[in-house]
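The following block contains the structure, expressed as structure tokens.
Omission of a single protein chain aside, the complex is shown with its protein chains in their original locations.
Labels for the chains are A and B, by order of writing; each one numbers its residues from 1.
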Amino acid sequence: MKRNLFWLAIALLAAAVYFGLLVTVADQYLGADLSLGLPVVARTLIAFLGGLAALVIILVADDFANLRRPKALAAAGILFLLIGSYFGLFVAPPEQFMGETQRIMYVHVPTAWFALVAMTLALASAVVFLFGGDYDWDARMEASIEVGVVLAFLLCCQGAIWAKPTWGVWWDWDPRLTTTAVLLFAFLGILALRKFAEDPHKRAMWSAVSTIVAYVDVPIVYFSVKWWNSLHQQQSNPNTVSKPFWIPLRANAFGILLLMTAFIMLRARVAALRLKHELAPPPVLTDAEMGETV
Amino acid sequence: MLIAALRKELLLQWRSRAQFMAVFVFGAAALLLFSFAVGPVAEMLRQFSAGFLWLGLLLSSTLTLAESFHAEMENRALEGLLLLPANPRALYYGKAIANWLQLILLGIALVPVMVVLYDAGTTRLGLLILIIALGTAGLSAPGTLYAAMTAQVRSKQTLLPLLLFPLIVPALLASVKATSLIILGDPMNQSGAWVILLVAFDAIYWSLCGLLFSRVVEE
Partner (left out) sequence: MPPSADVDAKNLARRYGRRWALADVSFSLAGGAVMMVAGPNGSGKTTLLRTLATAVRPDGGSARVGGFDVAHEREDVRKLLALLSHASYLYDSLTARQNLAVVADHLGRSRAGIDALLDRVALGGRADDTVATFSAGMRKRLSFARVLLQEPRVALLDEPYGQLDPEGFVLVEDVVRELKAGGTTVIIATHQLARAASVADEAMLLEAGRVKWRGKASEVPKG
């Protein structure tokens, strides 16, 4: 990975963390104004776009060369998650209507965001591979799908945990939760397909095709489940807009972002190593060996 | 090209019509078994009849779809056609259309079974056949694409449903809902929305899968 690109991504991340988190923390607990005069909308936009841009730059520019960077990103991600969990569990006040149960939203909402982001990365990798044929993108696709599957699985579990005390059932046929479950199974199927395809070319092609086909399904599943379930009670959304709610939500979001980036980088390295082995050029015989065969 | 491909598919299906009968019996047996899950309460069975019909059709369709690539793989006949060269897109649409027609026939054949077992009669037969046609089109387009992949690997029997079932959730939902409304009555006139959803699903997957098929069968 080009050094300066990596540092550009880190700078973007720093800006995102500063405007997304530090300004709010300072305002809430220190009474200091660090906003540099930027309105809330602009700060949120910088945090959102900066984080995503950093993720994309890091993953696209990654040449699977070193291990220090993903490890450092993972460590930073865990740190953010610890901070977020501390604020979410101990500092933020219980929510007015849903009480303590609502605290799961601090991790549930960011998980949902990044499950979708991981699947979208898989789609982008699939499209780039299909048109370019560069196996680096097959490695990225494999990594993104796996991380996406883990996040989607966590999301379903959290959804069930949330649903039980709230509605008295483990599974509420909420469109978003159901779509996630469908997506989880669709991508698990693609991972199974990858296991059974031995030829690297076929494996890459098939999973790229299946990823595109499955991703296109997401909005259709969402709307069909929504219509199907329209008579069911509409769930109330926890609109956590006041500042004490922002801090754990955003800290966890940065934490999952960093951890996800690190995991995709690490997993892509494993895939790239296997591909390097599978795609190695034929052995070159020395003159002596050639003489033997003639 | 498409005509040639379709002609070949229909000929192959005609030669293996015993297979169609076997799949039909499988589907009918599934419908019989589903009723045991509910119990002999006529009203409940009628309530669930549309869902059972489509589940039976879905399970049978994986057999039909997988079988449609069996003849292509046993002597690598598909490779032989591609090397002629035959247009992969024509081969795909030929097979998808043939599978679709077979699934429509299967669906229509299962309707009387449903009527008898679940007391789920209707006079709106035209509309029911339309829903069967649109719903099976949604199974056939992605099903043919996935069957082309899974036919090339070991443990194809597991992999095809694993890939296909999550994908066709919207088509299944819409088909079940629309069929249900036909059988149980549609006072609010909701079936139109489900028909539109089915048409959209079919349009998206019939075009997308045709574009991607050559990537799946070419080395």
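One rule holds for everything that comes next: contacts are C-beta pairs under 8 Å (C-beta built on N, C-alpha and C of every residue); 3 or more make two chains touch, one makes a residue touch a chain.
Here the structure is a predicted model, which is why all the values come from computation and not from measurement.
*Asks:* Where does the absent chain make contact, in terms of the chains shown?
*Replies:* Even though it is not drawn, that chain still touches A, B.
*Asks:* Touching the hidden chain in the full complex, which residues of chain B are there? Just list them.
*Replies:* 1, 3-5, 7-8, 11-12, 15-16, 71, 74-77, 79-86, 218-219
*Asks:* Mind pulling the chain A residues that touch the left-out chain?
*Replies:* Where chain A meets the chain not shown: residues 198, 201, 279, 281-283, 285, 293-294.
Definition applied: only the chains that are shown with their structure count from here on.
*Asks:* Distance from the CA centroid of chain A to that of chain B, rounded to the nearest Å?
*Replies:* Using C-alpha averages as centres, the distance is 34 Å.
*Asks:* Touching chain B in the complex: which residues of chain A?
*Replies:* Those in contact with chain B are residues 130, 182-183, 185-186, 188-190, 192-193, 196-197, 201-202, 205-206, 208-210, 212-214, 216-217, 220-221, 223-225, 227-228.
*Asks:* In the complex, go through chain B and note every residue touching chain A.
*Replies:* My answer: residues 142, 145-146, 149-150, 152-155, 158-159, 162-163, 165-167, 169-170, 173-174, 177, 193-194, 197, 200-201, 204-205, 208-209, 212, 215-216, 219.
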